[in-house]
Structures are given as structure tokens and as C-alpha cells.
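Shown here: the complex without one of its protein chains, the others still in place.
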């Protein structure tokens, strides 16, 4: 069950980098949604490696094929299966393979659990396994846009110790536009420059950097979220922490909120154009686990990439202490490519809960299904 | 589905403070576990209100009754249902009830979603609904202790701006002993005193305080956790963020880890007594979503209690802007009573994943079930 | 997971006859449904033992208490937990307990699976464990009636070799009225008399009888059912076969349909008052796993009660071949009391799928949840 996310709008991902292909099956997409491969491809292109000077120089095409669930440009109610084929998968070179457990990687834990190694540059623990998430998220995103005009935008809010100011007030459209115009995906050309430099420096010295991503969701109606365990913030937390390399998540005021008093922290209600609003949004758009109509705001912490080329100490499968130097074309900082993954995870959770909320009240259920 | 947590060891909680009782049904507890009401009661007693000068003066007895699933002191494989009856539930006084949406409460969002209010001091959004979590967690905790000697201990690591040093290295037994010996549940008598004073000051001024709780899990074997979506850290994040008033969670190095470089952050492997260990534990005991045998470490942020007696502005159900003053016997700081809830949530997730891990490898499956 | 039925409208039952109480928790009942204990009690009264000369002389009151999820007479969106307490449960006499595996009972299989015996007259395998099903079914039934005027009526269609004619054409109201007016629950006073006599004869000779129950569901809208695995007929089959003592199920034409040709079996479509109807209903109201608006018709086979007082051969826990004579106040024929259980199972499945069908088409999803 570890590969399935969602209760109703349900996503099952599959695939490893050393296999034939990766992808996802998405169940319970309402019938009638306009959907084509181009809707998926646009998001996959944001995730793929080799996009810029600061990401891995590996080039992968990552073309998606929709296998099922769409007919004449619309979903038909059956599962949508999508696949991205690995190039030259079968001929992959494993000569580089070593029996050393790379520090802070999944090598050791996968070995204990499954009795096998997650092969270098490969395996289910690889970031490449998020292809299915991004593909499924593209459908969720389109569904939310069609149903309620929901907008989802994430951006890199820090790289190492370079911390961006709060850009959430720009709004989703501006964040998307500004962040997509540079290769760091921060909504500031200037910051992009200094962050990129910092990333390139890390690469030069065989090291890597962490950082944070901030997320904004606009236009989500009030009433979404399913207490007590499927509180909207709880489900978003699970989804975000399921992205490789994440170490923390906070919603609204987050950890800083823990240092405030109730009087300062409470979000005062007021009326605006006949609508109930809050003057501040320390709740991050969620109260009691249910959306309140204000923007959803979150921040996610990513550790620095575990794969570095500086020499490290470790142990191998035989239990011998050894030294390890990894060469290869890895990302010294995963943040820029993680932005579409964060958005996809949010979209999946929100689409799922949007559908579930349809049956929360008897006076809103349609008599004729 | 919002009231169910877990895939195999599955907990469904029920109950509101204005109903007859609250509790939980736990499915798929292995048959043969020694279990009695005293195992549950000991944890409920840690959660109940009125324990000390810094919590609400409401006194509730919160006695648990096991309705099913136990015979002659052992589980029999069928669901264990547990209930705690509300005292005088039916005669409760709702004269105090008002139509004002309390700021940063669930009043408004519950109203939108369910078409009704979560009544003051009551409702499913109340902290009282965590009784089922604590009861189910007590079973999970006992199961983990029997199966693998797992120890779970949490403590209050900050109240408002008073931040405790890192006590994780004390180990679970010492944390439990020291934290339980004062009413703040911080493993330091001195800090307990200053935190308690700060909480009482907040109460005096009609205000409330937030803080953080740190969690330590010892003796969890390596190999627990189910990538990609049911990574152990992802499931723990969901469970913690499902506790009322939480705003953030971090695992291992957390947000601070995002400001480190890979070389500094990676946990070097070494051998100790024939066992693979890591010299540091920035991973927080989880790598690639699977436990690595090191202690699990997490920190959870709680916002200040939303219920305060200082006057606030808000709106009512008719959409009128009003002033609101809440009287009542609420906790000015939920942290001390949240400690057993955090532990219970961890126990439920870990017990569930412990059982699921039994079938991860074909060479470990028993031929005769 | 074995104690949970349903995907969205989700029922978890608990309880054994030797414990404190039995019942169910029902999740995701839409908020706002009028509901009281009397709605549940009316169905429990139809199931309880000691109703008549042909059932067990044991008298049990089986009063239900709603613990949660209802406030001021309406559901509030949180789980509804219900409990029926066992009378004198703690003092129950087990002197009668023997270590012999009763033939065609669950004694042996429970022992293998759980390492313990399901105690005589008790245990989770007891018919008493269907109390939770009937209680949950009462809610499902009310929901379906409110949403779409759905009517559900079952009746005893055979006892041993006395086979009733097809009463389905009477319609649900008449079936209910006629069947409830006698203690066999067959819609014919005459047949009731001969069936009752046959049951009493079996009791006299220390034997027991099987039979069949027929089910009719009216007014279920077309479009309910979720191919491919959650076809409506597949889910109904699971639910019915989960009733103790069932050996078979057929829908529409059933086994007899397997001996027809396609031309004779196909249900011709025609128009009636602007509505698409079928002239025959060999499909039993379900085509391709989805309801077609015609009445749902099913028949369920029950084996004769395994508990008989005639002497039988068996083996005991030590593996010795022994003779066994069971005394006790058991039902020589479970059929009459199984009628409300069959109806309850149908109601649960249909309510669940009714809710799920709300999100099957994008053009029917409400923009504002």
C-alpha cells in the first residue's frame, strides 16, 4: 500500500530507473475531464533533469504515454495509466556499482527491508520515481482548475543560508511567472543569480546544498478536509514528507507560531464583500483540519543532496569500514526540480479531498447520481 | 475515512464531548497480546484534564471500558473497542453557546463543511476527541514493547520563548522519568518551574502560549517503513499533524538541516559490535523512508491555544462583525497534556508499519500462517 | 481490515457474545440525516432471539445506545458509534465449555488462526456478531430512503425442501408487510405454517434446517456500482457471503440463467413514460456491474444450523476422536432472523456506492463542496 496515495482520487505509482518504465495509475477521475498527454508533459518537463546549468547534465526526454482511461480527449471514468519509458534501460551500465552503503542514502535500509540494494542512480528510492507523482499531479491540478479555479504555485524560498523574503503575497500567477523565468525557481532574478552561484560553488567543491520550498494554493473553497486523521494539513504533511530528501514541513505560522501568544496568533474574522475572511492567515488557510477559504500556505525543508563527490567514510555490505568517493552527474541541489513535485503532491491531496467533500452534507447530495 | 488511521493495525476513533462517550476501535491486533483496561488507563490518566495547577481546572475521570476483543486478559484477534463515557453529557449546559465564530477555531470551517456548529467546549474538533487516539496508542505501545522492546518518550521542548536544550541523549527511560515528575513534562525541574510560571502568567492575562514537543523512539528495528508514500517519516508527519493545534513537524535535522551542506549533513556509517551504526543521526533514524535502527527523533510545533479570554473581534453566523469574550476553564497551554498524544500517534504508526513489514521479504514469510 | 465493510460509508463492527458489548462505528454518514436510537432499535428487534416459538427461547433485550455522531436528532458528520451491551456478560457460565471441535463450526479454524477457541455460544463467529451489521444497516437504509426513496425487503423463500413461489412481483411494501406478519418471514400465512411445523419437527429430532432468502430492492437509481472489482453485484455478493451460514448467492436469473440461450436471456429494452426500462429482469437490476434502474433481485442460500443436539463424531483439541452431544437453546433454522441481516448488508453496500457515485461525472460535481 506504500505506493498508493489518496482515498478516492487514488494514485498508484510504479517504476525504478533501472526498469523499463515509470508512471502512475490514477483511479476515480470523474468522467468528462478534458485531458491529453500535453497536460501531463508540461509538468514532466519542469521536473526532468538537464534543464539548466545548475541541474545534472544528464539529459532525459521523459515523454509520457497515456495507456488508458481517456477517449477522444476526455476521461471516461476508468483508471488513467501513464508511463514514461527509461531510455536504454536494459543496457544500463552497472560496472560503477559498488557494495558500499552511501551515507544518508536508502542503500542500507532498502537492503535490510527488501534483501536487495537500490542500485546506484537507480532503484525505487531514486528521485526518478517521482515521475509518477508529477504525472498524476498534472491531472489533479487540471481537475481542480476546472472544478473551482484552484491555483497552485511553489517556489524555492531558500538555498542553504540564502533565504528569500516572503513572496506569498505576490499571488500564485505572479509567483509562477517569476519563478519559472529563472533556473532556480525563485521569484527574483537577483536572488536566482546568487543562489545559482552558491549551487555551482557547492558542485565545484564536491558538496551539495539543501533549502526550502514555499507553497501557495489559491481559490480552494472552504470546507475541504476530513477530520480527525485526514485533516487537510495532516494529509498535506504526509504527501510532502513522502518527497525524497524532505526533513520538515510547516503550515501557516509553523514553528514560529509556537513562540507567539494566542492573542497575537489568532486570525481575526471580518466581512469583505459579504464573505467571511480573516485579517491575518497564521492558520495557513486551514482551521480544525478544514480549509477556510483563505490561501493555503506551507513551507517544506529539504536536506542537502546525499550524493556528493567529496570522499566520505562508510561501511560496505560485508561490514567493513571503507572510504567512498562517488563520481557522477548528480544534482548538487534538488530544490529547483522539486518545485513541480511539491505542487503535484498538493494537487493530488486537494483533488482527493475535494471529491470526498461532495458527500459531507446530506443537503448537498444529488438525488440522481 | 477521516476517522481511521493505519492500514493493517487500524484505528477508528469516535466521539464528541457533547455525546455519550468517546473511544476507538482497533482492528488487527495480533491475537495473544496480554491486555487489560489498566494498560489503557495509565495513558488516559496522563492526558486527562485537571491534573495540575497549569491545566484546566475541569476534572474528568475518563475511565476506559474495553467492550470487546479481549478474553481472559489476552487479545483474541477481533477488534478491540474501547469507550470513555462523558459525565453528565446529556445534561450539559449550552446556555453559554453563542453564534460567534471564535477566531482560529474550527467553528467556521465545521459550519461550512457539515452545516452545523461545533459547540463550545464540545464537538469533534475538541481536544477531547484525542481520547480514542491515546487509548489506541496504549495498545500499540504495548504491542511494540512485546515484539521488540520499543520505547517511546516525548517531552515538552519549548513553551513560548523558553526553549529547552536537547534532552534526546538522555534516552527514553530517563526522559520519561524526568518529564513525568513535573506538571510541564519537561525533563528539568528548573525549566518546569519557569515554564509553569510563564503559563500561569498567560492565564492571568487571559492569553495562551504555544510551544514544541520532542519525540524519541528507541529500539525500533531497521527495515520499517513502506516507500514511496508510506515512508515512515511521511506517516509520522500525518499522524502528528492530525493532533489539534499542530503547525509543523521536523524529523532529525529538520529545518536546520536545510542550511547545511551535504558533507556536513550526511550520517557516516561505522561498525559497532558487529552492527551497522551511524555516527550522527541527522536522518532522525529514517533513511529513504525506512528505519535504519538508530533512534527516531522528531519535533512538533503547537500553536498557542485559540481559546483565550481577552476580548477579540470576530463575526457571527449572520455575518455581523462582533466582539467576543470567552469565559471558561480552558488550558492556556496544551503542551503538557499533548505529550501522551504525541507518543500515542507515534505508537500507532509504528505498530502498523511493524506488522506490515512482516511480509516485505519472501524469505521471511512463514510457510504455515 | 476484516471487520470493515464499505469504502466511503464505512462500517466497522466489533464485539463477541462473551464480552461487554457489541456494535459498530459508521464513518462518513453525510451530516444532517435525522437519526435516533429508535431507527436502529426497530431493526435490532427484528434480529433479536426469542421472538417466537420457532427461534431460540433465549431472551435478549438488545437495546442500542448511540455513543456519538448524533446531536439534537441529526448526524453531524462524525462517526456514529453504537453499542448493545451483553446481559450478565461477565458472569457467563462456561462450565458447559468443552474442548471438542464442533463439526462445521468455526471452533477449529479460529483455533488455528488465532490460537484460541471461539467459546461455545460466544465468540466473534457467533451470529450475535451481526448486531453491528443490523445497526449500521439501519442507518444505511434510512439514508437511502431519504436520498432516493429506496426500499429494501427480503423474505424467506425456502426452508429445507419447502420452496415458496416467486413473491418478488408483490413489491417491497407488500413483501415487508406480509412477511413480517408471521414468524417465518415468508409472505404467505399458509407457507409460514408448514415451514414453522417443519422447523419444529427438526428441533424435536435434534436436527436443523437450511433454506434460502430472496431480496428485493426498489427505486435504486441507475448508475450505481463501480466496475471492475466493485461491480454492484460483486460487492453485494461479498456482503451476503459474509453472513454466517451462507453457502451461495445468485443475482437475477442466477444459476438457472446459465442454462438459457442469449436470445432467451437478454433483457429487451423499451420505453415507458419516457423512461428506459427492460421487459424482463434476468439481469437482476444490474448490467455491467452498474444498476440499471430496475429492481435488484438476489437469492442467498443458507446451510442448516451447524449446532444440533443429535450425537455426532468429532475430534478434540488433543487430537482424540470423540463423540459429541450439544445441549442448548439454539435456533434450529436461522432463516427468519437472517432476513433483517440480509437487508442490512444490502443497505450498507448500496449506501456506500450511492455516495461514491456522486463523483463519477465531472458535470455533476458541485462547484462549491
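Order of writing sets the labels: A, B and C. Residues in every chain begin at 1.
Just so it is clear, a contact is a pair of C-beta atoms (placed from the backbone, for glycine too) under 8 Å apart; a residue touches a chain by one contact, two chains touch by 3 or more.
Just so it is clear, the model here is predicted, and its values are computed rather than measured.
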item	value
Which residue of C:30, C:49, C:187 or C:211 touches the chain not shown here	C:211
Hidden-chain contact residue, picked from the options A:70, A:100 or A:351	A:70
Identified contact with the non-displayed chain, of C:5, C:33 or C:82	C:5
Chain B residues touching the omitted chain (full complex)	8, 28, 30-33, 75, 77-78, 143, 146-148, 221, 223-224, 227, 354-369
Sites on chain A contacted by the missing partner chain, in the whole complex	1-4, 8, 10, 12-16, 18-23, 25, 27-28, 31-32, 65-71, 74, 76-81, 83, 113-116, 119, 124, 369
Sites on chain C contacted by the missing partner chain, in the whole complex	1-5, 7, 13, 101, 103-106, 108-110, 112-115, 118, 124-125, 129, 158, 160-161, 202, 206-212, 222-231, 233-242, 244, 246-255, 257-263, 265-271, 274, 276, 278, 282-284, 286-293, 301-308, 310, 312-315, 319-321, 332, 356-357, 360-361, 363
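Basically, only the chains that are shown with their structure count from here on.
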item	value
Those chains which touch chain C and also touch chain B	A
Gap in Å, rounded to a whole number, between the CA centres of chain C and chain B	38
Centroid spacing, where centroids are CA-atom means, of chain A and chain C in whole angstrom	45
Geometric centre distance via CA averages, chain B-chain A, whole Å	26
Multi-partner residues of chain A (each touching 2 or more other chains)	223-224, 227, 356-357, 360-361, 363
